[in-house]
Every structure is written in structure tokens, then in C-alpha cells.
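The complex is shown incomplete by one protein chain, all other protein chains being positioned as in the whole.
For reference, chains read A, B and C in written order, and residue numbers begin at 1 within each chain.
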Amino acid sequence: MTESQTQTLLRQFETLLLIRACEEQLVELNRQGAPDTCSSIGQEACAVGVIDALEARDRILTNHRSAAHLIARGAEPERIFAEVLGRIDGYCGGRSGTLHIAARELGIVLTSTIVGGELSLAPGVALAQKMGHGDPGAITAVFFGDGAACEGIFHEALNLAALWQLPLLFVCENNQWQAYVHRLETMADAAITAWAEGHGIATQSVDGNDIEAVHSAAKSAVAAIRADGRPQFLELRTYRLRGHSGQDDQAYVNADELRYWRSRDPLLLLRQRLSEAGGLDAHTFAALQHDAHTRIEQAVAFAQASPWPDAASLTEQVYA
Amino acid sequence: MTESQTQTLLRQFETLLLIRACEEQLVELNRQGAPDTCSSIGQEACAVGVIDALEARDRILTNHRSAAHLIARGAEPERIFAEVLGRIDGYCGGRSGTLHIAARELGIVLTSTIVGGELSLAPGVALAQKMGHGDPGAITAVFFGDGAACEGIFHEALNLAALWQLPLLFVCENNQWQAYVHRLETMADAAITAWAEGHGIATQSVDGNDIEAVHSAAKSAVAAIRADGRPQFLELRTYRLRGHSGQDDQAYVNADELRYWRSRDPLLLLRQRLSEAGGLDAHTFAALQHDAHTRIEQAVAFAQASPWPDAASLTEQVYA
Amino acid sequence: MTRMTTEQALTQALHEEMRRDERVLLMGEGAATKRPALAREFGPARVRNTPLAEAIIAGTAVGAAASGLRPVIDLLFAPCLTYAMDALVNSAGKLRYLSGGLCEFPLVTLAMTGSGWCVGGQHNHNLEAMFVHAPGLHVLMPSTAADSKGLLKAAIRDENPVLFFIDLGLLHQEGEVSDDPGDIVPIGKAAVPRHGRDVTLVSYAKTVPVCLQAAAELEQRGVSAEVIDLRSLKPLDTTCVLDSIARTGRLIIVHEASGLCGIAAELAALAVTRAFDALRAPVVRVTGPDAPAASSWALEQAAVPQAQQVVDAVLGLGLTGGHGGAAGEPAWRARA
Partner (left out) sequence: MTRMTTEQALTQALHEEMRRDERVLLMGEGAATKRPALAREFGPARVRNTPLAEAIIAGTAVGAAASGLRPVIDLLFAPCLTYAMDALVNSAGKLRYLSGGLCEFPLVTLAMTGSGWCVGGQHNHNLEAMFVHAPGLHVLMPSTAADSKGLLKAAIRDENPVLFFIDLGLLHQEGEVSDDPGDIVPIGKAAVPRHGRDVTLVSYAKTVPVCLQAAAELEQRGVSAEVIDLRSLKPLDTTCVLDSIARTGRLIIVHEASGLCGIAAELAALAVTRAFDALRAPVVRVTGPDAPAASSWALEQAAVPQAQQVVDAVLGLGLTGGHGGAAGEPAWRARA
């Protein structure tokens, strides 16, 4: 590994730590009575690997499981926590809560928590880019789950993107679960890429817990889209290490499967990789983790101090 | 050709003639002010070839372009015309009109004119069969267009049918048109079968204007479903020889394409085939055609004499 | 002014607005085929035939609207909107609010509905009230060619997602239409095509001419009826309706859609919550039944309010002392 590669991985590792700390804190807050959230614990490498392959001019759409995408894109944990807690300083002034956070200043332009909603909206964002709105050469990336791939809108979005040659990167975080249903109860094993390939879209399926694999697949997909303007498809095989949301105890999860994927925790994998390359000793690791936790503690304090939105604003911004 | 093959084809030819005469009469009635209909002129071989491969115990779902399916299944033209004209003796008492005709006595159990609606309903009909309702060993056939294949529900229906191993025959009459849009403006050329194959469903694509090809493909698909209980997919490549509906003048249709497909009119093809096999001389042909027209004239007279539904019945049968 | 059909007026509105603003684009199943002059002038990037897939057409329009374009989508028939409900109701109607005002969705959705063509309940379903009930959307349904043009232009210029319903029964009716590309009809303002003193008839779309006919007949019988054409169902011009009720004291709402949780319910509620003291008689709803649209001409006609029913309803209020009770409402209407 070159020094610069190590530096990149180290920076990415810091982001993974921040996301993990954020998600763990959200679970803890929920345990204390704050609103429920869908954590991306176990899937952090997908978010960071893909978003690091995008540029500031690019646009992103995400869904209910968005904290990792937000943080990978540089969102302030302060404003994420404020949003989840329903406070005025949240990215959406507390209106969204955890489920539909958009942050246009970061290029995270639309978020839908209707499963498949992000897929319905993404071609339009890419169409606007193709028709000259936004920065030249910009593309759109849409994050969605394996569950969303079961919705009919997935098929419609793939067909339109292929047909109209839209600069759109489909990123399926296949975390094996669709709320309380295992993916293999809903589809054949290799179904998702088979469906995408049925639309003639170039497809890659990679280990979503290996950030280098994700990052390099994403980079090549993004380059291809910028070169020919056509959509690309990325399946990231990963795992939802916690329950669907909040305090879900995963009682319905096969213990062996969970054990297997825990051993493949993306943070563990990257830490090993960095250690082996001599880029991360125990001391540095402890320091980085401490930084992440400190940052999150500050964020929570900020959020808890943020005022509630004024009830008088209840019907503002329904209409333009 | 064996004598029995010739007899089969001759019987099928009579049905084609009856469908054609029916459709032409519907166009003429519309010209005179009766409601608009979507004619299956050019697609008759699809209906007859598939439905002849089914048994009485099987169930059928169709859509807005249903006259051929109805007649192929033995529907009385009298009651079809009465239905189109909104009269009490129609299959649905005039409630449906042309667009949603169901005829449960014939096993044509549900018809939706929402494009894709038939696809949404069909797995449920097949599920009931699989779970022991209806006749043992029965299967369901659902007819739909290439346009319907663009709707997301197509993907959802394929996935569910494959996953739950439903005894369901998907029959896509790919007539190259989706109302006023050519199919190739909406999808890649081989898209429909590629989509079905993406679901791991066994697929055949045959010349829909060649009734023997359709019939033999349908027979093998039906046999396969009865044998293993899994869905099968049939793409019938055909052509909508008239406009989308009523008096549509097809001004937007490429003249060469239309000329090509007119030369491949399924009635023409079967007539040639029968003539070559010595099963149909000019005299017999004229006699058969005369019979078909006479039957249709009677049907129209019946329908026109049928009373209008009573306005007092307007809100009956909304609720059970 | 030029005489033209509603269909022509709508196409003209599209033409003018696409010329005025290059961000406007038209998408739909057959949008280019059916409006070839637009396709020629603005090309395939701005006038797009789409796959037959309402959900993605609508979703794409919503995404594009949030990203600098101003899409108009033609979803053909109102019942097809059921496939586009997520994009329209959950995305266009809610994401501006839920994001704290971060985006706007300037987009127009066209859909036809209404009786007259015997197409039956899966192509003819007056479900506009569903979109009035949902937050964040505007809903228009004009009755004249002129309003169709002027309101469609206003809708295209509006920053909100607009549902624009076209009454199939009015599509080929002619009217005088303004030639000035600058003329629009403001959203949210009702028209009063006939002034009167004794009773207010509120309607929209196909039943506006029905009310005007009823008003003419009522005049013969010494009753002066005011006719209000809502045009815009959301926002509703409550001021216009309340002013009229304040003068007439009597309200009859007439429309083809079911009255149950429909516009008629909303206006009756408006009257009894905000004009109670002015009301001198029961409000009457003369609406379509709680039933799908039957295809048969005989049943289609029986479902659509007719002028005579409106006249009977008015006379049933005792205005000329001739009738009493719920006259004018056929039996099945009693349940709505």
C-alpha cells in the first residue's frame, strides 16, 4: 500500500468510526425515549466507499437508512441529531425527523422513506442534469435497499434510465433484510443483479463490507457514467448488523448468520487492513475512536439544547 | 399434415374468422356512434392458439383488448355486442361495456382495463388454485400487452409467481404498440423476455401470427405448469393491424412496417397453410366467411334489441 | 379571441408556455404522438413519449421539478393516477414540507375523466377529491375552453404541484379563447357565470353548463339562481362561495363525482361551519352516486346530475312553495 492509499483509508476509517458512533448513540437515545431510527451499523463501508467516489457537483438520493450517507457526505452530526430529536436546528427544522432527511447544501437533494420512493425520484434528478440543469458532467447516485428492489418502481426506474440514457448510478445496499423478512424469502439469491441486467445495464456486485472493493467499483461506475452518460448498477452485498430499527432484538435472525457477518464487520476489516499495512496502531485507533465519541457527544448536547419548532409554524411551507 | 391436424386448424380458422368478423363489426358500429372498442385484428392467432391449449377447468384473465379471448373461449357474440352497446343482455349487464368484460361461466374470471391490472390479479387466482380452490390441476393464464410489461406490477407479478411457484401462464401479446407509442420507443428489442428471464421463469418467444407455433408453445407451457406447478412465460410477437381503438387512423404508423405485417395477417397465413394442405378451397372459404358474418349480424340484431339497463339499478351491486 | 375546443386550448397553452420558458417539458404515454406540432417545435428532449409506467413518469417529474425543470405530465385517465399516487401524494405533496421547505415541485399532472364516452369506471372516475384531501397539492378542473387554457398556463407557472383534471365530456366543446400569451386565469379564483339572488348553485366542470341550464329554467319560474364555477378545487375560493351564500341564504352543490367526502361535502361543511346564520334552507348535494361509473349510456346518464334534478332540488327548498323535503334527489342519493 502506498502512503497516499494508507492516508485515504485512514480518512475513510475515521468516517466509519464517526458513523458508527453516531448510530450507536441514536440507538441509545431511542432506548431513553427519543424517536426510533434505522441504523446502518454494518453497512458503513457502502456509504463511504460510494460517496467518496462522487464529487461535490453530483447529486444523491437516499432513504430511511440515511445517517451513513449523510455523514459520509460531510453532514454535521449536530444537525442530524437535532433533526432526529425534532428540533429547529435539524437539517429540516425537525419536520423530517430521522426518516426523510434531505440536505440540499450537501447535494443530498431528495429523500423518501416510502421504500422505492427514492427510485421513483432519481431519474428525474438525472434527467435535469442531462438537460443542462446543475453542474456540467454531474451525475446522480441513488441509494436503496434489497427490499426496494422488489417494488415495481425498481423495474420502471431501470427501464427509464436505460432507455433515456440517464447519468444515474443505482446503488443497492443488499443488507439481506427487508425489515422483518429475510431477503431470500422474497427473491432468488442472485436476483437483484439479474433484474438489472435484464435492462441491459452494466452491473457490478461486490463485497459491501470491503471498503476498497466498494470504492473501486464505485469509481469505475462513476467514470463510465461520466464517459457515456448511461446508467450503472452497483450491488453491495452487506449485512444489517442490528435490528430493523430502534430496539428490535433480532430474535428472528439466525444466530450463525449473524455471527458470520459480525466477523465481517466493515470496521473490523478496515482496521485489520490498516494494521497490517502499518497505518494504524492501537494507540492511534483509541485516539480516533475517542475523537469520534467526543464529536458525537457534542452533537447530542447541541441537539438537546436546540429549541423545539414553534407550533405556529405548523402549516408553513406546505405550499410554495 | 394429418387429417386430424387439418380438422383442428380448420376449426381454429373458423374461430379466427368469427373474431375478425366481430371486430370489424365493432369498428363499424363505432363509426355509427356506438362506443369505442380496442380491436384485436391481427392478433387473433394469439388468442386462439393459447386458449385452445387450455382446458375448461383453467382460469383466464384479460384486459381491454378481450374480444378475441372471449370468442376463442366460446363466448356468444350476441352477449359481447350487447355488452359493448351497454345492454342488459351483455355479459355484465352493460355495466362493463367493452373494457372490462368478465365471463365467469367461461372461466374468464377477472378483467381489468387498467394496464397491468390483470397482472396484479392473476397471481391471486393462481394462488387460490394452488391452495385447493377450483378444479384440481387447474392453471391460470393471464393475457397482457407489451405496454403492460413496462408497468412495475409486471416485475412484482413475475417475482411473486416465481417465488411462490404459482401455476400461472404469462401470455404477453407483443403487438408492437402501446396505444400511440411504438414499443421500441419504450424498451429494448428483446426486453420483454429478458425481463421475464431475470426472474428465472422459463420463457418462449414465438411468432404470434403463426397459430401452429403459438398453439404448440402454449401446449408445452401448459404441460410444464401442470407438471411442476411453476409459472411459464410466453411472448407472442404479433402486430396491432388497426389503430389503438375506434377510428384511430394510424397516421403515426410507419407505412412499411404496416405493409409488412399486413402481409403476415394471421388469417392469411392460416388460409395459405390450409390451402396448401388441401384443407380449404375457395368455395369452403367463402362459405365459412359467410357463416361468420351471418352469425355476427344476428349478434348485432340481438344486441340492438336488448333493453337498456334500468336506471333504478344504478347503485345495485356496488356492495355485496 | 379565437373559437376553439378545450383540447385545442390546452395544446395552445402548452405551446405558449413551452415557448416562454425552456424549462417546461411535456412527458407522457403518447405525449409526442398526440401533439405532433409541439414535438416538432420543441424536439424529443422536451416532448417525450414515455413507457407505459405512470409511477415512474410521475416520480421522474417530481425529481425533475426539484432540480430545475418544470414538467407537465399527461397520465391520460384519472384512474391511472392510482399508479402514480406515491409520487404525487407522498413525494410532491409532502417532501417540501418534510424537508423544511428545501425544495419546490413546479409540475402539472394532466388526467381526463368524466362521463360521456361510455368507457366505464376504470377510465372514468372523478376522484379529484382525493387530491384535495391530500396536503400540498393544487387541484384544478375547469369548465370552459378559455379557463382550460388560462388555468393550465397558470398551473405551469405555479411553484406547486398541480393536478389538472380534464372533463372528457367537455373536451370537444368550443369556446372563445384569448390569443394573448400573457393572459392567465389565476388559480384559486372561482368564476360567477351567472348572478342571482335566491339560491347559490356551486359546481365545476361538466355540471357548470347543467347549472346554467337549470338557472335559466328557474328564471322562468321566478327564481333567481347564482351559478359559481369553482374552477379551482384547491385552493378553494371560499370567499366567493361565502359571499354568495350571505346574499342568497341557499346552497346547492352539483357535481359528477361522488358527494361522499367529496367537494360537495366540503362546501356543505363550509356553509354550516362559516355561514350558519346566513343559511335559510338545508344545503342540497346533487352529485354522482357512491358507485363506479357504469359503461352503459343509460346508466352513465342516470349517474350524471341533470338540469331537471337541479331545478327540482331548488324548488324542493320551498322557494316557490311547490315542493317539500328531499325532492330532486333520487332514492339512492338519500344515502350519500
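One rule holds in what follows: a contact is a pair of C-beta atoms (placed from the backbone, for glycine too) under 8 Å apart; a residue touches a chain by one contact, two chains touch by 3 or more.
What you see is a predicted model, and the numbers here were worked out from it, not measured in a lab.
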- Message: In the complete complex, the chain left out here touches which of the visible ones?
- Response: A, B, C
- Message: Among A:73, A:100, A:215 or A:273, exactly one should touch the missing chain; which is it?
- Response: A:100
- Query: So which of A:178, A:204 or A:238 would be touching the chain we can't see?
  - Reply: A:178
- Based on the whole complex, identify which of C:271, C:302 or C:319 touches the chain you can't see. C:271
- Item | Contact set of subunit A toward the excluded chain (per top definition) | 35-36, 86-87, 93-100, 112-117, 147-148, 150-152, 178-181, 185-187, 252, 308-309, 311-315, 318
- Message: Take the complete complex as the reference. Which residues in subunit B touch the chain that isn't displayed?
- Response: 59, 61, 90-96, 100, 102, 104, 109-112, 114, 116-117, 119-129, 131, 133-134, 152-153, 156-157, 159-160, 163, 316-320
- Interface residues of subunit C (partner: the chain not displayed): 79, 82-83, 85-86, 89-90, 93-94, 97-98, 120-122, 125, 127, 129-130, 132-136, 234, 238, 257-266, 268-269, 271-274, 276-277, 279, 281-285, 289-292, 294-295, 326, 335
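FYI, only the chains that are shown with their structure count from here on.
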- Query: Is the way these chains touch best called a line, a ring, a star, complete, or other?
  - Reply: complete
- Query: How many Å are there between the centre of subunit A and the centre of subunit B, using C-alpha atoms for each centre?
  - Reply: 46
- Query: Where the CA atoms of subunit A average out and where those of subunit C average out, how many Å apart are those spots?
  - Reply: 42
- Task: Provide the list of subunit B residues touching at least two other chains, using ranges where the numbers run on.
- Result: 150-152, 186-187
- Message: Going by the contact rule already set, what residues in subunit C reach two or more other chains?
- Response: 50-51, 53, 55-56
